[in-house]
Structure formats: C-alpha cells, structure tokens
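The complex appears here without one of its protein chains, the remainder shown in place.
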Amino acid sequence: MASGETGINLVGEVQPAETFGDRVVHWLDKHASSVFVLPAMIIVLVMSIFPLIVSLYLSLTRVKIAAGGFDITFVGLVNFNKLIFGREQRHTIGKIGEPTTFGWVMFALVVLFLAWGVTRLIRKRTNMSFGAGLGATGLFIIIGLGVGYFLFNFYTIEGEPPEMGFLGMLAWGSFCAFVVMRVLVLIFNRFLPPTVKGVGPILGRLVAVTIALYFAWITVHTFTTLPNAEGNPTGIPGTIFITLYFVIFGVALQYLIGLGLALLLTGDLFGKRFFRITFLLPMMITPVGVAYMFRMVTNTSIGPLTPIFRNVFGVGGDYSWAAQAGSARVGVMLADVWQWTPFIFIVLIAALEGMAQDQREAALVDGATSWQFFRYITLPQILPVSTTIILIRLIEAFKIIDLPFVMTRGGPGTATEPMTLHAYQAFKASDFGGSAAVAYLLLFLATYVGLNFINNTRPLAEELS
Amino acid sequence: MNIKRIKFGMLILAMALVTAVLSACEPQVVEVEKEVEIEVTRIVTETETVVEEVEVVKEVEVEKVVEVEKIVEVEAGGEMAFDGVEIDILTIAGDAISGPLRQRAPDFEAATGAKINIVDLPFADLYNKILLDAADPNGEFDGYVFAVTWTPDFAAPGFLEDLGPYVEADEDLQWDDITPFFREFSSKFEGTLYTIPLDGDFHQVYYRMDVLEAAGLEAPQTWEEYLAIAEAVHGQDMNGDGEADYGSCIGQTRNGQAYWFVHSIASGYLQSQGTGQGGFFDTDDMTPLVDSPGFVKALEIYKSLTPFGPPDQTNIDVGATRGLWQAGRCALTLDWGDIGPLSIDTVNAVPEVQANTGTVVLPGSREVMDWDSGELVACDADTCPYAIDGVNHAPFGAFGGWSAAIRGSSDVKDATYAFFAYMNAPEQSNVDVTIGSTGFNPYRQSQFLNRQLWVEAGMSPAMATNYLGALEAGLNSPNFMLDLRIPNGQQYQQVILDTVVSQYLAGEFTAEEAAAEIASQWDELTDELGRDEQLAAYRKTLGLD
Partner (left out) sequence: MNWLFQRRGLYTPSPFAQIFIYIILIFWTAVVLFPIYWVFTTSIKLPIDVNSGPKYVPWVDFQPNMHAWQKIIIDEGASTTFAPFLNTVIIGVLSAVIALAIGAAASYALVRFNYKPKLGLIGIFVGLMILSIVAVNLGAPIGIVIASAIVIFLLLVQTVGKRFKAHLGNEDIAFWLISQRMLPPVAIVVPIFIFFKTINLDDTRTALIITYVAANLPIVVWLMRDYFANIPIVLEESAQIDGASRLRTFWSIVLPIAIPGLVATFLFVLVFTWNEYLLALFLSTSRSQTLPILVVAQNTTRGPQWWNMSVLIMLMIVPVIGMAIGLERFISRGLLVGAVKS
C-alpha cells in the first residue's frame, strides 16, 4: 500500500545486509500502528467527512437551478427553522392532539423511569461536592428556562403559543444550556476546582433526560390521541417520531425473535442446519425486493393471504391494511423484522455456540432451572455482543427507506414516512438544502440515541455479567 | 503494550490528501459561477448583434437541410449518415416508452450506421437524474425522453437544444399533422420548441358498456353522475369469476398520480372561460385557485370514490388500476389514452373488457367557479360559454405526454434529432400508438382520422369510433385545461399537492383545511421562488403574453 513512499524515505539509511524488501518491512514495522489504521482513516475521511461538510454547508443554503448549473445562496438556519418551527413542523414533529388515558399512563411511567435514572446517576457520581452539583444544576436550569422562555415568546405569534408547547421549547432551551455550559467547562477546565470537574458528564445526562422527556411528551400527544368527531385521531406523529417507532419497536422485536430462535437452535435437533440456513435467507434478499415481495403477499384482494384476512380477521374484501395509519406502520415494521431478524439471529447463534462448555455442564449438574440457567449462564455471555449487534441494527434502522417507500410510499398521509424518506422527497423536488437539513436532524437523532444506548447499556451489561 | 501515537507527519499527509481531493472538486463550483457570468454577458452581446446573428443562423440552417437530405438518401439505401456515432438516450424503465425506442432502434441503426444506447430508470428517480446530467456540460446523455411537464426546469436554465430549426428543415416529419395542443403548447416553452412529442397524454373516463347498460345507466357527463354510477354498480360481478368487483378504480396513492386525478375532477369546476383562463393560479396575481369551493368539491368527490374502489385504492397507482381494468374488475376508470389499446390486448384483457370498453370525454360540472364572488354558480351562457348540454367540460392535459429533447451541449445533436424524428414520423408512430404495450397514445391528426389502423390492431369499428371520437373531442375542446408547467412545478404538484391530498384521504384534514393548506404552501413556495417570475412563466404557458 505505502511501499512507493517508503522506498523514497529509506534512501540513505541503508544497511548493507538488508534487501529492499527487508527495508520496506522494517520501515512498515516501525510505523506499524499508523500503517494499520491509516488506510481506513483516509478512506473514511475522504469519502465520509468531505460529503459531511458539503452536506452541512448545503443544509444552510438554498439551491436553485440556474443558467449553467446551480445557484447556491447561503440562508443560515432557515431550513432547520422551517423543519422544526415553520411550514414543515407538522411534517417533521407532528400535530399535537388530546392524549388518551393510556397515553398519560405511559407518560407517567416514562417520567418515573427517568427520575429513577437521574437519582441513580447523581448518587454514583460522588466525587462532586453537593454545593457544586447544586450550583451546576441551578445554572443549567436558569439558562434552560431562560432560553426556553425566550423561544416560547419568540414563536408565540399573535397570541397563539407554538404547537409544541412550553416543554418543547424547554427541551431546546436545555439543549442550548448544555452547549453553552459544555463549552464553558472545556475552556475553563483547568481553573475549576476538582470538586466541579465531574460536571460535564452530569450535564450531558441532564440534557439527555430533558430531551427524552420532551420526546415522550410529543409521543403521547401524537401517537395515542383521542379521536375527533369523524373518528380520526387528533394527533399525527411527524417523521422524527415515525422513525423512532420503526427503530424502537422494530429492533426490539428483531432482538426478541432472533434471541428466541437462536436459543431454540443451539441444542441437538434433527434438521438443525436446514432451519439455520432457512432462517438466514431473508437477510440475503435485496430490501427493495423484500418490499415488493411484501406488497404482493399482503395485497388484500389478489394476495395469497386474502382468505386469512377474510376468514380469520373477518375484515372482508373491502379492507386494506395500507389504508389505516396504525396497520400500515405495523405492516412496514413487520417487513423490517422479517428481513433483519436473521442478522441478530446469526450473531447470537455464533455467541451461543461459543459459550464456555464447562460452565454449562456444571450448571446442569447442579440442577439449575431453565430460567436460572438463562439468567446466570447464558445472559451474561451474550450481553456484550448483544449491545454491539443492537447498536449496529439501531444505526441501520434509522436509515429505513426502501420498505416504506415501496410498500406504502410513506402513506396513508405521512403515517409511514421516516426521516430518510422525508429527506428523499425533498431531494426529489430539488430542494437540496431542505433535504440536507432533514438528513442532519436524523444524524443528530441517531447520534443521540446511539450514544445514550452505548453509555447506558455497556455499564449495565458489565454489571450483569 | 506498545503505546504509540499517530505521527504528525501522517496527519499532515492525510490532510494534504483530503485538501487535494477537495481542491480537485472545487474548480467545478467556481466554473459554474463563472459560466453564469459568461451567460449573462453573452445574452447582452447577443441582443446587440442580432442583425449579424441572423446570417449565421441561416447558414446553420442550410447545413441542417443538407444533412436531413442525407438521411433520406440513406433510408433509400445509400451511404451511412451517422456511421459510428453513438447516441445515448435516457428514459423511463419498463416495456412502455423505452420498449418501442429499443424495438425501433435496430432499423434506424441499420439505415444510418449510428449506435443507439437506451438507458432507463424508475420514474421516481428520472427527474433528478436528467437534471444532474443536463446541468453538466460533459453530460453522459445526448437525448432524453421525459414527461413534458418538466420542460421548464430543464429549458429555462438553457440545458436543452432549440429544436425549431431542425423541425422547420425536416419536411418528412409532417409537423403540421401534429394536433395544435401538442404542437403549440406541449412542445414549446416560452415560444421556443424544445421537445418532439412521442406520446399524446390527457385524461378521459372509460366505462364498461355492458355493466352500465345492464344497470340502465348512461355514460357519466358530470362527476356527480360518475360517483352515482360507481355507487350503483359497486359490488357486482363484472368478469364472471363470482367475485364482487368495483364501481370505480382511480389510483389514490402518494407518489403516484393522485395530483393529476384530483385536477381532472376539479377542472370542470375551476375553468370555464377557455384555455387561457388557466386552472391553477389567478393570472393577475398568482393566487392559487385551489382554495375555493370548486376544488373542495373535487376533493370531496375524490374521497367519496374510495369506498367504491379496490380496498387498497389509497395505496395503488395508475399501473395497478390498469391491471384491474384489464382483469375486468372495474366499471369505471379515469386514465390516459392507454386504456384503449390495453383493452384490446388479447393476452392480458378478459373478453368482457375487449368487447365493452367505452370512452367518454372527461366529465365536467353543472356548477362552475365565479372568481369574482369566489362562489360556485350554476352554468348559463355567460358562466359556461363552452358548455355542452349545460355541462362545463374542461378536458385536462395531465402530464402532457412523453416527449424527446436533446441536451444543448451534446456533440451528436443531428444524429439524436434524426432518431427522434424517425420515432415521431407518421410511418412509425401511427403504428406504435395502436399497440398497448408501447405506452404511446395518439397525438397526430392522421391517427384520429385513419380508423383503419385501429381496426387492424383489433378494435371493433364501433369501439374505434367511440374511443377516437372521445379523444378528439377532448383535444379539440376550446376549454382544454393545461397542466402546470412553471419552474419547480414538481414541487407544487408532486410534493405539496400530493402530500396534502394524501393526508386528506387519510383523514388528517377536512376538505376545506386541505384546500387552504395547499394554497398556503403554494403561496409560500411562490414567494420563495419569486412571485413575479413565476407569474410571468405561468402566463406564458397559457399564451397570454
């Protein structure tokens, strides 16, 4: 790979006994750590960082077709503003409705869970003095409230408060507060007393909690809402929350089914290989092919499942799962589960096959119950690999596009439109700036979820092991 | 373990590489900016030296004539006019449209020595691919066959070749045989000829003569009648397989053709004073016409049709409804000319459909919008000057058809033109339009007049008269409604209108809210793009300036 450069570099420091090949090897060996990692770094830098920067620039511009090419105008944060607070707010974030009791119960559960998480976190970080913690939290709350209040007033137009409410503004406010304080900590880190040094991570968790709270609030106001007079729900989820729906439910189901099948297929069974190969197949089919396949199979008038729809579900010939928001989302999500369960299945099978045999035998000799066996022998061994595989699936799931685009084209309405499709729609209409802005929102969201997943599950996995 | 750090040298090397790559990309951007300047200066000099230019243009034309004569010679069996010339053409995927191009290519290749290379892409991705290719001076394709509604986006920045001189010099083309709508409106943008039509597209309604007759119903003249018929015959068995079939099949999916269907229903309400009135915006100030009782009514009818169609109607597009029509499962459908030849397809259409497909001009309305009061008013001699039996019809030129254009910076324009002219010439196209699988629909007078061709293709004489009569009546209507052809028309129709209509069908909006939402988003987009420019472009498409 780098032999050309090495040849030049080595001229002059030749030892008589060495052949040219030896010299190359010697040089490479001296710089082994760089030689191993640099090709990957350079490829990723060129092929990913460069487009990333260009995309970021595009997201701050309006691109117009003009004579002789494209006319690029810098417009600042207009595209993001349009998505979050402006014309596209309803599309991106959703329409707020009146939540059902079930929605409120779910919200209460989320709040309790988050409160538990925060308490646990603060108790663990004991190196920070109480006063410093209180001060940091206070400062955080003051900046967050201030920015939130400012935003709330700024977007209250003609006495009408913004649709996402004060809590939404508070989330954005707290995000700003986080950025400000993180920068302050970075700059003044060396002057801070040791008791305050742990403030950075705490701040990060606080902002994560605020955003989670905000997401939960929007979710119950868009997904679980009371119907209006015509029987249609009052709340409509936006593309951010539809993406999260596919990611969370899709990956959870994939993991559960994949784990179940993997556990069943580790023992001695007749036809084990046949089952394993069969279960692998869905992953091997191109996603667009899978999408068309599911459209064929689930067609309610000419598809093979028509008798089941009619006789089992009793929905008759005039029903279509694609016509209702709820069933359309489930349909797309199930197709995703069908395709990607094998990925989790195969990796878990490998992990289970590799489990230490002696522990297994010892446990069985001791007469452990199945549950004990799973909890104390199997689970600790597959948890680390589980976190890796779920992270990979999470990241891929955020980019879901082929399935909804082919199966429902994002419809009915925008009920199955994830953010990638949102970006693609903007792109198709030559709104390159808007498209890049959606893509960047998705990047923030994916990074936020991915980082929080890693930060919170890795320690948990170690604890359980 | 060895603890090593990345060498600074390595970092610098990486940076140099990245910067080099970046800089390799930059000239492109800079050049584009410069080109804009050059373009502007060129336009200025052009206006100053018009007199000199005229002579040059004449010379060019003479050359063209010579070349066209050469082709004629070649076809008579002489030397090869375009020996070794490679022509790359980009179009839509599938048997239709790209199929006939592929089938006719070998004959053309044999006659001229050119090599035709047809590349096709899914419809959803075609627009962007053409845009990116046409914008590039070293683009890959010489010709495009695309939806004629896109012309403004490609022609306004000057990506496409002016075909006027070519067509004028080409007598074999029989340009005057092409019907006025396609000749004067569809293929031109701001008075310049950019495209050669290969396909004539506008909407009509098709009905099953046997089903309506059995129910004692007449073909629909208004959309209210259409709805009533759909309701009356829904659930009957129409193809003898014992299953209940559907009253009306109109695709309603998002990213399908819903935005055209909605305007086909709305056209009769919105436009009554002739083609120049336009059906999308107020011609004085670009106020969207969609936020009106007429459009709301159309939305309501469109949604009311959902229960009388196939169960997944909100998730299928026109391709699927065509399959259903051929299988004999629909009593009514709204479609382009394609249904005619598809119905007589002996392999894929059931006998009931082959024998009983009736065609009727796009239904209209007995009430039309009075734009002064903003209300729907009953038809009379003033409000509906073009009414037939008290019904205002406004046949909608949805989509406008697949047309061929040549990239301005291509270096084999003559050869590319020769191929498109070959496809468009009566000898070829008059046969192609009678074959369902080509996707080409009639656009020449001779194709309407010569019914013999259609009978030879397998249509009964009565059906041919009925089908061509309805098409001709629609095309010659003085109240024909033009499709939206202004810059960024894609965003108005295929993004904003399409999304909101889909949300309306899903129950997220009431009809009034949906109409208001479309109007406000259209207004916002118009302001973004420049209201005056958009208004000027819109007026030009209607022939007002």
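Annotations for the structure displayed:
Per-chain numbering from 1; labels A and B assigned in written order.
Definition applied: a residue touches a chain if its C-beta (ideal position, glycine included) is under 8 Å from a C-beta of that chain, and two chains touch if they have at least 3 such contacts.
Keep in mind that what you see is a predicted model, and the values were worked out from it rather than measured.
In the full assembly, the chain not pictured is in contact with A, B, by the touch criterion defined above.
Considering the whole complex, the residue from A:153, A:311, A:372 or A:447 that touches the absent chain is A:447.
Taking the complete complex into account, A:304 is the one of A:304, A:326 or A:459 that touches the chain left out.
In the full complex, chain A makes contact with the omitted chain through residues 25-26, 28-29, 32-33, 35-37, 39-41, 43-44, 46-55, 57-58, 186, 257, 260-261, 264-269, 272-273, 275-289, 292-297, 301-304, 306-307, 338, 346-351, 353-354, 360-361, 364, 384-385, 388-389, 391-392, 395-396, 398-399, 401-402, 406, 419-420, 423-424, 427, 432, 435-436, 439-440, 442-443, 446-447, 450-451, 454.
The set of chain B residues touching the chain not shown comprises 1-6, 8, 11-12, 15-16, 18-30, 88, 90, 92-97, 102, 117, 119-123, 125, 129, 132-133, 136, 140-141, 239, 241, 243, 317-324, 326-327, 329, 338, 347-348, 350, 437, 439.
We adopt the following convention: only the chains that are shown with their structure count from here on.
Between chain A and chain B, the centres computed from C-alpha atoms are 40 Å apart. Chain B contributes residues 2, 4, 6-7, 10, 14, 17-18, 21-22, 25, 32, 35-36, 38-40, 124-125, 127-128, 131, 135, 153, 156-158, 243-244, 253-256, 307, 310-315, 487-488, 490-491, 494-495, 499, 502-508, 521, 524, 528-529 to its touches with chain A in the complex.
Residues of chain A touching chain B in their complex: 31-34, 37-38, 41-42, 45-46, 49-50, 62, 64-71, 87, 91, 95, 230-232, 236, 299-301, 317-320, 322-323, 325, 405, 408-415, 425-431.
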